[in-house]
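For reference, the structure discussed in these notes is given below.
One chain of protein is taken out of this complex; the other chains stay put.
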Amino acid sequence: MNTVNDTLIPVLGVITDVRIDTPDVKTFRVVTPDGKKAFDHKPGQCAMLSIPGVGEAMFSITSSPTNTEFMEFSIKKCGCVTDWLHQAEAGQQITIRGPYGRPFPVDTEFKGKDLLFIAGGIGLAPLRSVINYCRDNRADYGTIDIVYGSRSMDDLVDYKEIVDEWTKDTDVHVHLTIDREQQGWDGHVGFVPSYVKELGFDTNKTAIICGPPIMIKFTLDAMIELGFDKTQVYTTMELRMKCGVGKCGRCNIGAKYVCKDGPVFRCDELDELPDEY
Amino acid sequence: MQKVNRDVLLEKAAAMLDAGEVQAVLGWGAGEFAYDVTPRVFETSDELRADFVWNDFCGANLSKYLVSKTKKLEGKLLVFLKPCDTYSFNQLLTEHRFEREKVYAVAVPCEGMADVQKLKALAGDGISSIESTDSGFSVTTIYDDAPVEVKGADVLLEKCANCKSRKHVAYDELLGDEGEVLDSNRFDEVERIEAMTSEERFAFWQGELSRCIRCNACRDVCPACTCEKCVFDNPNSGAENKAPTTSFEEQMFHVIRAFHVAGRCTDCGECSRVCPQNIPLHLLNRKFIKDINTFYGEYQAGAEEGSRAPLVDYTLEDLEAEDVFKKEAE
Amino acid sequence: MQVNEYKPLIVAFCCNWCSYAGADLAGNNRLNYPADVKIIRVPCSCRVNPMFILRAFQRGADGVIICGCHPGDCHYTSGNYYTRRRMALLFSMLDFLGIERERTRLEWVSAAEGAKFAATMNDFAETVAALGENKRLEDLRCKK
Partner (left out) sequence: MRKCSLSKLTDLFQKINESASLYLPATDNAGGAVYTKWADGVEYLDVLNTVRSPKDFFFPQSENLMEFKLKGKNIEILDIREESEDFVIFGVRACDVKSFEVLDRVFLSEPVDSYYQNRRAHAVIISMACMRPADTCFCTAFGIDAAEPAGDVSAWKTECDLYLKANTEKGAQLLAKLSNLTEECDDSEVSPLQEKIRNIMKKLPLEGISLENFGKGKTKEYFDSPLWTELSEACLGCGTCTFVCPTCQCYDIKDFDTGSGVIRYRCWDSCMYSDFTKMAHGNSRNTQVERFRQRFMHKLVYYPENNDGLFSCVGCGRCLSKCPISMNIVKVMKALGGEKK
């Protein structure tokens, strides 16, 4: 009996590094106790992290699958589990299980395409995995554009990596924006949807959007205005999850379970679903 | 059989709706069978004429719905209240749970409501029709057996078999005749349990509470349970639990549920009526009522609007906790 | 002969203003009372929610005692009067459910009554010890 694995039973993970990204976002580096990566994943997939006695929650894996040493999770402080994680130090053990969900179609639909990533706030977390995957397999993809916005300069997650690495790549164009004017910021100011319209991208690109639901909604409208088709736009979603495998019955939108059939959806697929999100 | 018939209630409600005196009517709606009655808000007199029912299966207490339904309406809501429902109505008013001026309360005399389970136990599960007779019901089944005659008194809901009052304590209008406060035997069962030994009582309650499936129906139907967020649903309370994981959790839930409504419970009996497992939950409430009566003087929650519940009150000469059992022994 | 090693675990909720000071005084005066009495300080005896008492039993307490200021002496004027009513009803209910009535107690102990505090605890511990372990309100998950 004990030899059968059950997906509900997690493995141990150790937090080896905690990086403070913004006032309310930290990035945690997680490996198994013997220093390995807990499991392989694909870009856009998620994992269940838990602290026994506190709770279990689903997080998108922020690090790229091409990173074979460890996994990273960028986590915003907003509930019981995240509060607890934010006060954790390096060396703290947690439990981890996964990977869960349908990944971005990096090996099929995305191949050879020009990619446009649009993120808002902590929405960069799931996209960072894909962006870095594509950067690491640069020959397989066309140009990469990244539009990233947040409330303020201090709320830009992974700012260092963006500036030090992403902007230096050839054929990777980063467009940053913040909601309101701020001292020391000489970049663009304004909300993401209007910035996207301003930038006016070529409609042959494949777009990937992630951010607060309201931002996704308006950005999608902007994209359509620019002439994009919904089949060209992907997004990733989040709802309350318990099992991660489509059995506990709570994260569904219509007949689709976000944990199993998502979290990545193509926007035309969302049209098929009822408006419950 | 109810003394005031459906047409009287229907005409009253329809007339007021049509005249625009009330915006909606909170009553009982017809179901699939003769006995499955659903509380319902009617907005037109046509709806009323089609689906309104008033029969021997209208056990549901509508007063708790006033809390949510009056908030949704601009105008007045007409509600039908049986005698026991009027106590809940008063208690909710005392606790300021809804605005009195938004309600037009129509009191309806009640001769006791029937318990479908008891009826089915006597007549069979496959009921095809229920006819009211002078003494009760004539029930036909789908099994080709002869109709079964059932005495009304044998199939009363527990709360009706031990009815405490046929007097309406609050209303804007009364249909039919006013009743009296009754000398009920409602504490007999409590006394029977009190007379047991501690071991017997423990065994009794273990047997009853172990059936609990924590569906929360007793809490959700209770007119005294109107907290916006129940402590048992609040993950930060330390008491949240969804399943009767151990016998302790069962005891905990039911003691706290009953304690929280102690002094405010009007003994409307809804908790026991809706329990899918037939746990006699009213006994816990009645124990508190009986104790309050013995320790602090007779008190009937809801009898008087604005009265001070015993647990938010005190006297300097109150009984000491250590004397509780001496007093009970008397 | 086998020696009975059983010592009951007792949780005592003590009001900050009287009973907790009473416990302090008992300590200062070197008065003995069982070490298995675990004191939880509360701002007033009426802070003790019935749920606290049940939780204490769940987590392994064999007896629960609530100590507050004497009637009339409440720091908040009337808190202990409410406690008196609540506990009377709760204790009666627990008894009704078949929980041994000796396992719960409400006692008034002032800041000056160190001796009464010690005596009360000794007496309560003895009473509970005679009853043995709490079996009727236990949570098996917590017994390890």
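By written order: A, B and C. Residues from 1 in each chain.
Everything below uses one rule, namely that a contact is a pair of C-beta atoms (placed from the backbone, for glycine too) under 8 Å apart; a residue touches a chain by one contact, two chains touch by 3 or more.
These figures come from a predicted structure and were not determined experimentally.
Within the full complex, the chain left out of the display is in contact with A, B, C. Which of B:Val4, B:Leu73, B:Met196 or B:Val274 touches the hidden chain is settled by the complete complex: it is B:Val274.
Which of B:Val25, B:Ile127, B:Val150 or B:Ala239 touches the hidden chain is settled by the complete complex: it is B:Ile127. Mapped onto subunit C, the interface with the missing chain covers residues 59-60, 141-142, 144.
For subunit B, the residues touching the chain absent from view are 31-33, 36-41, 60, 65, 116-117, 120-121, 124-128, 142-143, 207-208, 211, 213-217, 219-221, 233, 235, 242-245, 273-274, 276-279. Mapped onto subunit A, the footprint of the missing chain covers residues 1-2, 4-12, 52-56, 78-80, 82, 89, 91-95, 238-240, 242-243, 245, 247-252, 254-255, 273-277.
We adopt the following convention: only the chains that are shown with their structure count from here on.
Shared contact partners of subunit A and subunit B do not exist in this assembly.
When chain centres are defined as mean Cα coordinates, A lies farthest from subunit C.
By C-beta pair count, the most extensively touching chains are B-C.
Centre-to-centre separation of subunit A and subunit C, using mean CA positions: 53 Å. Subunit B and subunit C have Cα centroids lying 37 Å from one another. Of all residues in subunit C, none touches 2 or more other chains. Shared contact sites, meaning residues of subunit B that touch two or more other chains, are absent. The part of subunit B that touches subunit C in the complex is made up of residues 190, 193-194, 198-206, 231, 238-239, 245-246, 248-249, 251-252, 255-256, 258-259, 262, 284, 287-288, 291-292, 295-296, 310-316, 318-322, 324-325, 328.
Subunit C contributes residues 50-51, 54-55, 57-58, 71-72, 78, 81-82, 84-101, 105-106, 136-141 to its touches with subunit B in the complex.
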